[in-house]
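Apart from one protein chain that is not included, each protein chain of the complex appears where it belongs.
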Amino acid sequence: MIRATIRRILPQLVILALVLGLNFAMFPGFFHLEMHNGRLFGNIIDVLNRGAPVALLSVGMTLVIATRGIDLSVGAVMAITGAVAASVVTEGGSWIMALLAALGAGALCGIWNGFLVAVLRIQPIVATLVLMVAGRGIAQLLTKGAILTFNDPGLIRLGGGTILSVPTPIWIWVTLAVVVGLVVRRTALGLLIEATGINERSARLAGINAKVLLIAVYLVTGLCAALAGIVVTGDIRGADANNAGLWMELDAILAVVIGGNSLLGGRFSITASLLGALIIQSVNSAILLSGMPVEFNLVIKAIIIIAILVIQSPRVKHSIYLLRASSGPVLARRAVAAKGAVGEDHP
Amino acid sequence: ANETVGFSQIGSESGWRAAETSVTKADAKERGITLKFADAQQKQENQIKAIRGFIAQGVDAILLAPVVATGWDEVLGEAKDADIPVVLMDRKVDAPDDLYLTAVTSDTVHEGEVAGDWLKKAEDGKPCNVVELQGTTGASVTIDRKKGFADAIADAPNIKIIRSQTGDFTRSQGKIVMESFLKAENGGKDICALYAHNDDMALGAIQAIKEAGLKPGEDIKIVSVDSVPDMHLAIAHGQSNATVELTPDMAGPAFTALEAYWKDGTMPPKWIQTKSTLYTQDSDNMAAYERKKDLGY
Amino acid sequence: MRHSTRLPLYITIVTFFVAYAACIFQFPNMLSSRVVANLLTDNAFLGITAVGMTFVILSGGIDLSVGSVIAFTGVFLAVILRDTSIHPLAAFAIVLVITTVFGAAMGAIIYYLEMPPFIVTLAGMFLMRGLAYVLSTESVPITHEFYGWLQSLYWKAPGGGRFRITGLLMVLSFVAAAIALHRTRFGRNVYALGGSAQTAQLMGVPCARTTISIYAVSGGLAGLAGIVYSLYTSAGYSLATVGTELDAIAAVVIGGTLLSGGSGFVAGTFFGIMIMGLIQTYIVFDGTLSSWWTKIVIGGLLFTFIMLQKGLAWATTARIPRANVSAARS
């Protein structure tokens, strides 16, 4: 079981190590850690901390993609939930209320998406496109287009504070990932989600309540987006409805794919998606540390991503497998063994 | 005279932009002008569509806050054919100036210069390593403010830009990029000043500097552009040093010019430049804050 | 649902005319040759992009790179016309070759490396936008007189509407695409691929060639759209047309093409584009919506159109009996 998990995430681990190595080569102090007034400080912490929003989103996105769906609205939902949280505290509410209100808003958005996909049977890309477009408007409506700043220490702590010297966002995404991971794998949910994603018709006929399951998955995604929205809002002490989570859905999808999950649904690994999110963040960090002119940012990112994806493509993987098989005696030995077995079967 | 004016706004990408929109709307209301507002969602093609839509409706004038300087000749020509005066706001365009009535803008290169001059004076010959937070790559404001600043410090060999990255004009990117600057430059000890292309990025960076255990405004000097209310607070609290004002009230002069034009055909000057006031810790930042906090930033 | 594939197309067309009529009812000014001409001109580049997107989506794929390709094309043209003395027509040819090859390369990666189109074209989107930045971050005006001449080619209709050559180009693209999709083997192979790539392969469809061609067509048309866009704005700007791919996808879907592939018509896309243009025109005519309400209303209208289609499709097919076959037994 654990061996299988490691085998599954091995490519992502290797790629992450490579990208971190690249960072180290460019900036030798990359792994250096120190304490600054009770706060762990270092590039590697930054990668974990700054990767938080995409990591949070990628947890939900992994599940949605496992059901053969996609959620383009998560960035907009981040903006909405951030705006909700900020409005609550600026109206004098406590950070707990803000958190709950934001989670509620995220859940609502998720249910809306799930309703469109599962009940109205609109294709997920289009269904979530609606909220992607309208959602940012809703967020701006809440903030009136301005950055809604606040000074509530509780909310700020969620995005920019630390717990035991480690930035809170890291705690949040790690906890969420562990909770969702456990819930999905220790119950039957993971299996049922995969079954629904692979063949919804069969799944329904086998007695799976695909409709409710789909809605639940989009709901979880909404909650993940809500947490991500709170993290970025708390981080800058203000709800920036215009820019919070802008285009982040693409990063989240990318993280899931770099994590080796198929966009066609089915088998999924949340751990691998999280590694994907960290890989993306490490690439961003490499770009920042490289000191290259900004014009090259996107080209560098594109080239690294293409390289990563090509390494992971099924075709390349298969050729590596064949190469290993043909160079070693694996295939030949198996053929002989099998022949022997067949031979015994002869009358 | 109940005139109708079409206003093609870029979008709502920042607090400053939102303030400009709300100031314009309020101003139009005060003057009894019907304002047709079209938000272009950051897209030039939407602005062109909006202008054509205004022409088809037969408005009395068009306000245009162009997303980019190029590419307006044709549609402005159409407006001219239809005898509709166009007033440009906050940015000029690369088009013959007979195609529009006037342009009410700030000089964005000059804004960069003001910031650079301030830093030059503040450092006064001491060696100073500057990090720069650029705006969105490719935006003309980014290019101009970068150029203005570079021009101003060109004759000050003591001031050097050691790192320059884009922070997309947003607070969160400003913070994130500043964090990496701090790490890359010896925990920030090698950085003497920060120049940010807008206040939002500077405000994000201030938090990053604080989290790194340094004092913004003292250990690292900060100068930026826009003068949004939150920045005035920061300066008042000594966490930042200077900001160059970009007024959101471009519509006031525009409407004034239009009203004169409607009345008796008075041609305004081709360029109405708004002031680029510098606010430092010596200015009355709290007053500025009070004045601006309800403008919709 | 499957019994009349044309139904979504008809529904889209009806929806457009009903919506247009409703708009005219509210703003009589909208019935002018200006508005009609603007619908064609202003959406020309988007329409051409959507034609390519229709090919891709019909084959069961998606192309996220088109917006960046348009921006790249514009910047490339502007820079090359600024820095060299070659004729715009030659520049057009060069850039079309580049974008077509770029599309073909994405198609090849998708097919040979068995990678999902969404991700390959997402990387392509980053790459093209990045290359546009590298060429020039500033917006570069195009001043060549040939551009001026092209722009002066229009027919001014009574009522002030200007029917331009770019609008004509879009209409021609749609006609050519309709012919290609319905009257050539390549076109039918596109549908076959969208039905099921695996089955198509077993039926002897040249999948490699078809996939590569489809993305080449999309890339090439995005290049053409880039040329149109550069004519439209007389400039190249690396930040232009961000998110255009989503507009194009929305237009294709509103036009009744299934995102899962294999079913739809390019004519539907045309009306999808017109519907989206109508929404924007309506918002401009209304002129009271704030920035945020604009977004919300666009999202709401998008949803309304999708639901309208669903509803109409459901209402009409629920009554259609299954195909009646008489397998005459000998």
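Chains here go by letter, A, B and C, matching the order in which they are written, and residues are numbered from 1 within each.
Keep this in mind: contacts are C-beta pairs under 8 Å (C-beta built on N, C-alpha and C of every residue); 3 or more make two chains touch, one makes a residue touch a chain.
Rule of thumb we're sticking to: contacts and distances are computed from a predicted model.
Comparing "Nitrogen regulatory protein P-II", "Sugar ABC transporter ATP-binding protein", "Dihydroorotate dehydrogenase B (NAD(+)), electron transfer subunit" or "Fumarate reductase iron-sulfur subunit" against the UniProt entry of the hidden chain yields the protein name "Sugar ABC transporter ATP-binding protein". Contacts of the undisplayed chain with the visible chains, over the whole complex, involve A, C.
Across C:8, C:117 or C:194, the residue that sits in touch with the chain not pictured is C:194. Among A:203, A:250, A:294 or A:308, only A:203 touches the chain that is left out of the view. Checked against the full complex, the one of C:97, C:153 or C:179 touching the unshown chain is C:179.
Along subunit A, the points of touch with the absent chain fall at residues 186-189, 191-192, 194-195, 198-199, 201-209, 213, 266-267, 321, 331, 334-335, 338-339, 341-342, 345-347. In the full complex, subunit C contacts the hidden chain through residues 2-3, 5, 179, 182-185, 188-189, 191-192, 194-196, 199-207, 262-263, 321-323, 325-330.
Simple rule for what comes next: only the chains that are shown with their structure count from here on.
The touch graph of these protein chains is complete, with an edge between every pair of chains. Interface comparison, A-B against A-C: more C-beta pairs in contact at A-C. A separation of 35 Å divides the Cα centre of subunit A from that of subunit B. Touching of two or more other chains is recorded for residues 133, 137, 290-292, 294-295 of subunit C. Looking at subunit A, residues 140, 145, 294-295, 297 sit in touch with two or more other chains.
Contact residues on subunit A toward subunit C in their complex (touch as defined above): 70, 120-123, 125-126, 129-141, 145, 250, 253-254, 257, 262-264, 294-303, 305-306, 309-310, 313-316. Across the interface of their complex, subunit A is touched by residues 12-15, 17-19, 21-22, 134, 137, 163-166, 168-173, 175-177, 179-180, 183-184, 187, 200, 203-204, 207, 211-213, 230, 296-297 of subunit B. Remark: subunit A residues 27, 29, 34, 36-37, 39, 41-43, 46, 50, 140, 144-147, 149, 160, 232, 235-238, 240, 242-244, 285, 288-289, 291, 293-295, 297 touch subunit B in the complex.
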